[in-house]
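Of the protein chains in this complex, one is absent; all others appear in place.
Entry: chain A
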Amino acid sequence: MYRPWYQVAAFYALVGVIVLISIFPFYYAVITSFKEGTALFKVSYLPSNITLNNYIDVFQSGNFLRNILNSVLVATLVVVLSLLMAVTAAYALSRVRFRGRSSLLLMILSVSMFPQISLLAGLFELIRALGLYNTIWALVFSYTIFSLPFTVWVLTTFMRELPVEIEEAAIVDGATPWQIITKVFMPLLWPALVTTGLLAFIGAWNEFLFALTFVISDKTRTVPVAIALLSGSSIYEIPWGAIMAAAVVVTIPLVVLVIVFQRKIVAGLTAGGVKG
């Protein structure tokens, strides 16, 4: 369709504004992370006097590397555990007709709406009682609350879309439900598993409230809490350079994931529509 040049120009200007607003804060964090000393406190929009000292500081002081490992470990374990439970549950919820199926789905959806704060007191007691307080297991345990309903919900949506004929063929050949899941559905479902796992991973990686409450020592903290608590000896000495370096380090993997898997992420978000 023909469009006059000024409309095309206006459209691309809008695209430009959207891209600029989306990436500028991250870009600004990157150039800040390369500055030190007085340069840090002069506003500039292009990189100048590049130094890596902030990055060296972040990794040398404190337990930042340890915090990253904690985050990776927690998020991976949460994803694996949730997917294991969710795959079989999603099969039952999407493929088998039984009484109370809708109410069960409704309950799963409501759990994913729970405000996390309303579980904090009870979880605090439970984690204390189980002896998990101040260990990363407290986080693996508590993150199941949002990770499991989400993975079940999204996988159920994906599994519904698989054609019935494949399953019927397998049944005719005498396959048990377990074989149907492992031999027939899993090979077809792996893109959905990647998507769901990725979204659950990001959710666990970013979680803050439980991580702030159930873990109190520097060594067991996850990255978001470590970054939130990075501060100088007084409010006038906030180490902005180091904070930005830490921010860049934890964000780059996510940005790479987003660029590589953007189609899958979009598909998963639309299927789930549960968490932002």
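Assume contacts are C-beta pairs under 8 Å (C-beta built on N, C-alpha and C of every residue); 3 or more make two chains touch, one makes a residue touch a chain; residues count from 1.
The rule we apply is simple: contacts and distances are computed from a predicted model.
Q: As a check of understanding, state which of "Glucose-1-phosphate adenylyltransferase", "Sugar ABC transporter permease", "Nitrite reductase small subunit NirD" or "Chemotaxis protein CheA" is the UniProt name of the chain not shown.
A: From the listed options "Glucose-1-phosphate adenylyltransferase", "Sugar ABC transporter permease", "Nitrite reductase small subunit NirD" or "Chemotaxis protein CheA", the omitted chain resolves to "Sugar ABC transporter permease".
Q: In the complete complex, the non-displayed chain touches which residues of chain A?
A: The list for chain A reads 1, 11-12, 14-15, 18-19, 21-23, 25-26, 28-29, 32, 40-43, 45, 84-86, 88-89, 91-94, 96, 98, 102, 104-111, 113-126, 128, 141-142, 144-145, 148-149, 152, 157, 160, 171, 176-178, 202, 205-206, 208-209, 212-213, 223-225, 227-228, 240, 243-244, 247, 250-251, 254-255, 257-259, 262, 265-266, 269-270, 273-276.
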